[in-house]
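Written out below as structure tokens is the structure these notes cover.
Only one protein chain is missing; all other protein chains are in place.
Labels run A, B and C following the written order; every chain starts at residue 1.
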Amino acid sequence: MTNVQLTHLQLDNYGPWTVTPEPRREMDLQTLQTRLFADVAQAVGRDGGYVFPTRFDNLIAVTNGLDRRAHETLQESVRNRYPVTLSLGVGSAARPADALDAASTHLHEAGSAQDSDRTEVFGGEPLSREARTDDDLHVAHFDVDDATGVYTDQLNEYDAYLAIERGFSSLARHLRTEHGALAFFAGGDNVIAVCPALSDEAYHEAIAHVRADANVDLKVGVGTGLTAQEAGMKAKHALEHCRESGAPVVRDHGGKSPKLQIASLDA
Amino acid sequence: MTNVQLTHLQLDNYGPWTVTPEPRREMDLQTLQTRLFADVAQAVGRDGGYVFPTRFDNLIAVTNGLDRRAHETLQESVRNRYPVTLSLGVGSAARPADALDAASTHLHEAGSAQDSDRTEVFGGEPLSREARTDDDLHVAHFDVDDATGVYTDQLNEYDAYLAIERGFSSLARHLRTEHGALAFFAGGDNVIAVCPALSDEAYHEAIAHVRADANVDLKVGVGTGLTAQEAGMKAKHALEHCRESGAPVVRDHGGKSPKLQIASLDA
Amino acid sequence: MTNVQLTHLQLDNYGPWTVTPEPRREMDLQTLQTRLFADVAQAVGRDGGYVFPTRFDNLIAVTNGLDRRAHETLQESVRNRYPVTLSLGVGSAARPADALDAASTHLHEAGSAQDSDRTEVFGGEPLSREARTDDDLHVAHFDVDDATGVYTDQLNEYDAYLAIERGFSSLARHLRTEHGALAFFAGGDNVIAVCPALSDEAYHEAIAHVRADANVDLKVGVGTGLTAQEAGMKAKHALEHCRESGAPVVRDHGGKSPKLQIASLDA
Partner (left out) sequence: MTNVQLTHLQLDNYGPWTVTPEPRREMDLQTLQTRLFADVAQAVGRDGGYVFPTRFDNLIAVTNGLDRRAHETLQESVRNRYPVTLSLGVGSAARPADALDAASTHLHEAGSAQDSDRTEVFGGEPLSREARTDDDLHVAHFDVDDATGVYTDQLNEYDAYLAIERGFSSLARHLRTEHGALAFFAGGDNVIAVCPALSDEAYHEAIAHVRADANVDLKVGVGTGLTAQEAGMKAKHALEHCRESGAPVVRDHGGKSPKLQIASLDA
């Protein structure tokens, strides 16, 4: 059974800051938001975590591997180098959506995102090392079949973007509603999802749903591990096997002699 | 009449690079993608341009104000500091979507995004200074009414994200289909669109469409100018006026004594 | 005759900020200082300027090519993205040291570097385009003969650093005292100096001085131009010619057919 630790990171009072004393240059805001995200990515990444941009002023990080001190060091580092501060809530559960409910609730209970008195909250408790196992994370890495040939080299970039966005949105809503899994757009034509333990059938079903709902063809590699990085890297390798074999769903069971399993509907 | 110059920037052969000789750490890719974007944002921003993340390996920049040399310096700077290179196509037209068609076509004609022999393309021609006027850019800055109260402080962050994403997606498709306008998610609950010259009625109609289609309430500030930065900053000020007056659509006509016009359906 | 425009950039009240409310993590300070410097480097570089780290809280930039607006945009960009602000003074003269006297004086007259009430000063006036010529900048790029073989591959890194630092210090003091030229350590074994118009003899003399005073052997490429970037790039090419020809001093006169002149003591 999975045990996902999620951290909801939120910039304190950011909306008001962006327009005080008057609106700030948009390109400076884009630069600040993306560089702060990049710093969070490097910081959580060093301990095996994952984080994706989503809304930029609010980030969802998979933080199995980061203890209390690692989180506090990240808050301190942002305080020392940016004109804004970070609050965070941590939660864990088998289903990612439940872990996030817990994490976000810690923030809500401490105060509003736009409460100028609420800064650098730390709510919740990271998992202890003893509570963590190699089966905690299941990561699925989806990409679009021949995105370059079908979209990128054919359509203007905005229309290519809308087509892929439609596929992402369909997948994200399906995984969230059906399984409490959280899918994140990772750039290009890639979507990385943190899932509870799902059957091969569930992945085939998700792919079929997106084909019917958004007319986008996906394939997926799945991996498991102690951290998001470990599970995610196995998923990437499994996805490469999809590319080579033509199979839409492949799991990488890792280990010294990786056993790749082509997960077909016939299995 | 508007005259939008758009540059489609594309990382050369990026997909293959991310998995050669084997898949690369996801957090390193996220860091590279977002920091490269931030550098593009600072570079185009210095000349009054705008750019937003969209797919990261492909970027759409509003580049009125950047000449050929500015574009080439950007390509050179990326080549000198990153393990990847940038190709780009430039196009201009009254309707943003038409400008982007021209820009993307220049790239398509030079070769595939995943053609290892195609690097650092420069297709198309930036507008000359003489061809540019103060009416070239119309920028609309939308945000969600009380996003913090309705979504951020109530839902877990993923559900808040999905709700806002639904609103963005609805707005983006409507503006693209009806007007050839291109809308970009700018973080938080903000959407910035580059538009042809639109009537107040068109903006009210977009807002009504999103309310009905996605159950999200928007307001918008609109500004015009010689560059995206000039038009966009006026749009930000107009949006502040929306906040203060309660009006859903406000235009900022700028100038020494800004004339704010509350653009209502009765006007 | 040269006409160097120098900008003295200074972080406002930085010393006190680093220890308020208590001392900040050193690695966060190093990260902030170097990234702020990198942003200044990219910003001034886009207009053909040069800047080097020196003390980090105080930077000396060669800003021929940056007008008032470019300087103000840089101050605004720092204000929007960092927890500190920038004051600056601009001066110009034939001798770099005199230009810097003027620039620094503007800051001194506005208030102390540690005056919490003094922020975002802008003193002095950048050169108008009409006042600028192709002979404004003379840049000399020095490097150490076979630094890798003599120092890097032989000594521990600190001793290699001390040896090169001795050479840099000797060169810097000589150029400053004799000619009012300002030399900056550029990393590795490179020193880049902004000079008044100097004869070949003066460069040979500087090299001889450093050999006698610090036992370090230098060679130098010299270039001239409208901006530091233009002069500096010619100097780099001239330095490559030193490498190939074995001559210690080479000037690059640029133009379509670069005329490289081996500037020997016999000339």
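As a convention for this text, contacts are C-beta pairs under 8 Å (C-beta built on N, C-alpha and C of every residue); 3 or more make two chains touch, one makes a residue touch a chain.
Please read all numbers here as calculations on a predicted model, not as lab measurements.
K.L.:
Using the document's definition of touch, tell me which of C:Gln154, C:Ser199, C:Asn215 or C:Ser245 contacts the absent chain.
P.N.:
With C:Gln154, C:Ser199, C:Asn215 or C:Ser245 as choices, the missing chain is touched by C:Gln154.
K.L.:
Taking the entire complex into account, which one of A:Asn3, A:Thr73 or A:Ser112 touches the absent chain?
P.N.:
Of the candidates A:Asn3, A:Thr73 or A:Ser112, A:Thr73 is in touch with the missing chain.
K.L.:
Given that one chain is not shown, which residue among C:Gln5, C:Gln33, C:Gln75 or C:Thr224 touches it?
P.N.:
For the chain that is not drawn, the touching residue is C:Gln33.
K.L.:
Extract the touching residues of chain C with respect to the undisplayed chain.
P.N.:
Where chain C meets the chain not shown: residues 8, 10, 14-15, 19, 22-23, 25-31, 33-35, 37-38, 41-42, 44-45, 49-58, 60, 97, 100-101, 103-105, 108, 112-114, 148-149, 152-162, 164-166, 169, 172-173, 176, 182, 186-189, 192, 229, 232-233, 236-237, 239-240.
K.L.:
Write the list of chain A residues that the hidden chain touches.
P.N.:
Missing-chain contacts on chain A: residues 39, 42-43, 45-46, 70, 73, 77.
K.L.:
Tell me where the left-out chain touches chain B, residue by residue.
P.N.:
Counting only chain B, the missing chain is touched by 24-25, 28-29, 31-32, 35, 76-77, 80-83.
Here is the rule we use: only the chains that are shown with their structure count from here on.
K.L.:
Quick one: compare the interface residues of chain B with those of chain C and tell me same or different, with half as the dividing line.
P.N.:
Over half shared, hence same.
K.L.:
Whose C-alpha centre lies nearest the centre of all protein C-alpha atoms?
P.N.:
Answer for the innermost chain: B.
K.L.:
Using mean CA coordinates as chain centres, what's the chain A-chain B distance in Å?
P.N.:
That gives a centre separation of 24 Å.
K.L.:
Just how far, in Å, is the C-alpha centre of chain C from the one of chain A?
P.N.:
Comparing mean C-alpha positions, chain C is 44 Å from chain A.
K.L.:
I'd like the Å distance between the centres of chain B and chain C, where a centre is the mean of that chain's Cα atoms.
P.N.:
Chain centroid spacing, chain B to chain C, equals 37 Å.
K.L.:
Where in chain B do residues touch at least two different other chains?
P.N.:
Within chain B, residues 42, 45 contact more than one other chain.
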